[in-house]
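A short write-up of the structure that comes next.
The complex appears here without one of its protein chains, the remainder shown in place.
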Amino acid sequence: MTEMTLGAALNSGLRRALADDDKVVLLGEDIGKLGGVFRVTDKLQEEFGPRRVIDTPLAEAGIIGTAVGLAYRGYRPVCEIQFDGFIYPGFDQIVAQVAKLHYRTRGAVKMPITIRVPFGGGIGAVEHHSESPEAYFAHTAGLRVISCSNPQDAHSMIREAIACDDPVLFFEPKRRYWLKGEVSDDADGLPMGNARVLTEGSDVTLVAYGPLVPTALDAAAAAAEDGTSIEVIDLRSLSPIDFAPIEASVRKTGRLVITHEAAQSGGIGAELAAAITERCFFWLEAAPARVTGFDTPYPPAALEDAFLPDLDRLLDAVDRVMGRRNSLTGWKASA
Amino acid sequence: MTEMTLGAALNSGLRRALADDDKVVLLGEDIGKLGGVFRVTDKLQEEFGPRRVIDTPLAEAGIIGTAVGLAYRGYRPVCEIQFDGFIYPGFDQIVAQVAKLHYRTRGAVKMPITIRVPFGGGIGAVEHHSESPEAYFAHTAGLRVISCSNPQDAHSMIREAIACDDPVLFFEPKRRYWLKGEVSDDADGLPMGNARVLTEGSDVTLVAYGPLVPTALDAAAAAAEDGTSIEVIDLRSLSPIDFAPIEASVRKTGRLVITHEAAQSGGIGAELAAAITERCFFWLEAAPARVTGFDTPYPPAALEDAFLPDLDRLLDAVDRVMGRRNSLTGWKASA
Amino acid sequence: MSDVSTTHEHTRTSSPAGGSPEDLHPGQLEDIVQLICPDGARTASPGFDPWVADVTDEDLLGLYEDMIVVRRIDTEATALQRQGELALWAPLLGQEAAQIGSGRALRSDDFVFSSYREHGVAYTRGARFGDLLSFWRGTTASGWDPYSIGMATPAVIIGAQTLHATGYALGCKHDGVDSVAVAYFGDGATSQGDVNEAMVFAASFQAPVIFFCQNNQWAISEPVGLQAQRHISDRAPGFGIPSMRVDGNDVLAVLAATRIALDRARRGGGPTFIEAVTYRMGPHTTSDDPKRYRPTGELDEWAAKDPITRLGRLLEGRGVLTEDVATRVQQKADAVAYEMRAACVALERHPDPLTVFDQVYSGPHSGLERQKSQYAAYLASLDGAQS
Partner (left out) sequence: MSDVSTTHEHTRTSSPAGGSPEDLHPGQLEDIVQLICPDGARTASPGFDPWVADVTDEDLLGLYEDMIVVRRIDTEATALQRQGELALWAPLLGQEAAQIGSGRALRSDDFVFSSYREHGVAYTRGARFGDLLSFWRGTTASGWDPYSIGMATPAVIIGAQTLHATGYALGCKHDGVDSVAVAYFGDGATSQGDVNEAMVFAASFQAPVIFFCQNNQWAISEPVGLQAQRHISDRAPGFGIPSMRVDGNDVLAVLAATRIALDRARRGGGPTFIEAVTYRMGPHTTSDDPKRYRPTGELDEWAAKDPITRLGRLLEGRGVLTEDVATRVQQKADAVAYEMRAACVALERHPDPLTVFDQVYSGPHSGLERQKSQYAAYLASLDGAQS
């Protein structure tokens, strides 16, 4: 067990993956000498050489398309997309090629490609540097989509993603790169496809992933002080969603709050709300509530606090599903 | 009033738009002499010349990006994407530029771009020719997303889309291009942003759009014979969704079925189910049901009947929300 | 003062480095490599001849047979489409020499990344007929197992495969083998970002990849002049990739050019771009109607440059292609067509609906498993209701 930041845990996970399997190669912009703009690949090129850690020309379709060819050849490419908002030039290669080649070839060709995407806001960045594009990929058949929220998961899940024979979109909560935690080489063994119950609770089920997991835990702590018991679930896998623990939780609590930074319409929260309503209709005491980014582009930094879900908005939603107050209809808290 | 096919109605709508405003230009692959692979732009180049109806080089990012520049210059470009599955190379330009430029420039620059996308399956086509990518765009702030289901709407809505100062993704139900109907120049005046109640009913609200609207009407007719009264709503606008008539309907029926060809996870149905549950929780008698394509790539033609929602699957869902039978849990109809 | 003199026009048709064009390509028209003229005459080319010096008359006859066969395959597939046995077909008519000449130059450990029209290439790789047609029949999303014949599943998204070829080639290089990746694509494809990015990446990595562009003059209804203002082969050098422009209706010239490019790639010389100038004599696909856009006379003009006729003339002139041999070749082609038809109609038209869920992922997937079991239950309930 070592204490390290989430970013360092990714670095050490990548290092392990490179050491364990010489078919693993890293591709991306500025991942070599610079070690990536977030230093997640720091020193890996020095250690494994420029054939394993490859600085590519500046073109995302090129990176992903080259990775497809490498995968055809038996490699396990790990592509870094420098920031969330730069994934779109590679969208066609991801959606039409990476996602579909296994199906297209009826299993003959595997696409064990991992696409690492530092995502989300809260770092005061300029446009295109704070987006949450995960729903596009969760709606795309053939991909697996996961997100980590702590150093241990970062380390274990990146290794698992690379070892997975299916393509994996790996969303890294960039504002949590500096979050510290204990990391051991043998994780608790929870597969990357599984959600994790972080705190048990009886009143409300609160589902989060990536950067908002710490926020959700804060909300649970704050609510506990007010006597509300919240079960926080870290989704971890956004596609497929591991519904079993969420169903079990909602059958217990009767109330669901979901949070993400991405726009509300058509986000992961929509799928969760719809699917949990299908599965737990008769257990629900209130409609699932979504606390999300708005249906706007990610705003300039001066407005990001207004845009991002935070502790207060989560507690407001908890109050709402508890029937306590309803900011939506103007019924104010009596406090 | 003239009877024409949906494809011809689009053609006549485009002709009117070209005639009414000389800032309207059409851009696309093979839209000139060939008139488009579906002949939707038939004879328009002949009539308006190659500066108004522009055959472009074969590159979707190029088409959209060029349209952005034309819009900057005051034009109203109408881009044709030849088939749904070819929109992805243009995804970055749509999502990062077209959708965001108005916000980015705080309203100084308008993006009155219409992107026409023949979409959906059922025509026995090869890969990439039968997709339903609408949810990607409905999740993207800054775009308006609409779909027509009959010749009159095709004609009116394409004109309205072109006249709209915001970018519009216009999804054309390709397998209904040959559907005939009366078209008049003055439509009934229902704005493109509004949903339309097609049949009134009291038992179940059935929401469809684009190619599945005729299927939904068939289902309503079949259900009526069995004594079930279905209110069919043509969504028309997928972003924003016109919730008022759906809310009103669900408050009456207590039951909602939603159908689309796109994959279920994160599709329009997820948003509809989640939002209607939020708005009508206490009116719902059953969880909203979704009848959609599966979470697989669009399959080869031999399997498309298995993939596509059809009359029987709609009726099954109606039975389910009516509590009559439940194929999902194996409870068979007694008949 | 004219600005033309002050800027680097670079835009004239370039000639090879060193020597006059005549020295190198005596048989060429407009700076194009040609070894067999349309009238069947064999023209000398000091630069290219050595690369086909080992090609015997017997070999030429083999290429001839290949071309006859793939044209027969093409005709038969078009017929099958007309008869409703195929949903669609993209004819290669006219492009036989470009595909056979290049395809036959490859080794089995080379790897092809093609577009949808390379049936001739697939034939040279040994694709089975059922696998050639199942995609077009709508039975499966694609045909052959790529690893069994060294040819990827054709790409329908224009240009996407050029990047795959580049990545594969990079893998070959890193593996230390001298296999080569070959990307096939059309003239229209050169406008796509992907194809240009592939050139950037290939040049940057010095990847052993051949960019083989069949310039068949059309991208559906759009003439090549809409996509490119210069010869397509003029594009690659600016990326640092040497290029050749060959008569794509001349199977020998195509063979020679491909061998040159393969040799360079195998020896660590990196990528090469080949523009094979040819013509799509048929429609874009069986759904297309070229009458709407093809200028009158153009087809005739190109028919006079037919790739098969010219090799036939050469071989007749040499007494290799006798009437007997011609009959044997035709019989072989007919036999192939017969076999292909049989393979076609044998393809399953109504696969089990539940197979729609197969092979989306390589491992278990909770979401799909649920959808599959629910769909199975639904299908079973229908049976129940109908019984």
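Should a chain be cited, it is by its letter among A, B and C, assigned in written order, with residues numbered from 1 in that chain.
One rule holds for everything that comes next: a contact is a pair of C-beta atoms (placed from the backbone, for glycine too) under 8 Å apart; a residue touches a chain by one contact, two chains touch by 3 or more.
Please read these numbers as outputs of a predicted model, since none were measured by experiment.
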Chains in view touching the one left out: A, B, C
Contact with the hidden chain (one of C:81, C:227, C:286 or C:381): C:227
Contact partner of the left-out chain, one of C:204, C:286 or C:371: C:204
Candidate in contact with the missing chain, chosen from B:92, B:153, B:295 or B:319: B:92
Per the touch definition above, residue among A:4, A:17, A:61 or A:318 touching the missing chain: A:61
Given B:61, B:148, B:183 or B:314, the one touching the chain that is not displayed: B:61
Residues of chain C (touch criterion as defined above) contacting the omitted chain: 1, 3-12, 14-19, 24, 31, 47-48, 50-51, 190-194, 196-197, 200, 203-204, 226-230, 233-245, 260-261, 263-264, 269, 272
Interface residues of chain A (partner: the chain not displayed): 29-30, 32-35, 37, 55-59, 61-62, 85-86, 88-89, 124-129, 264-265, 294-297, 299-303, 305-307, 312-313, 316, 325, 327-330, 332-333, 335
Contact set of chain B toward the excluded chain (per top definition): 25, 51, 56-57, 59, 61-62, 64-75, 77, 89, 92-93, 96-97, 100-110, 141-142, 144, 164-166, 193, 239-243
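Here, only the chains that are shown with their structure count from here on.
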Geometric centre: closest chain by C-alpha means: B
Label of the chain whose CA centroid is most distant from the centroid of chain A: C
Chain centre separation in whole Å, for chain C relative to chain B (CA means): 36
Intercentroid distance (Cα basis), chain B paired with chain A, Å: 30
Residues of chain B whose C-beta touches two or more other chains: 61, 85, 88-89, 127-128, 265, 294-297
For chain C, residues contacting two or more additional chains: 140-142, 157, 193-194, 360, 367-368
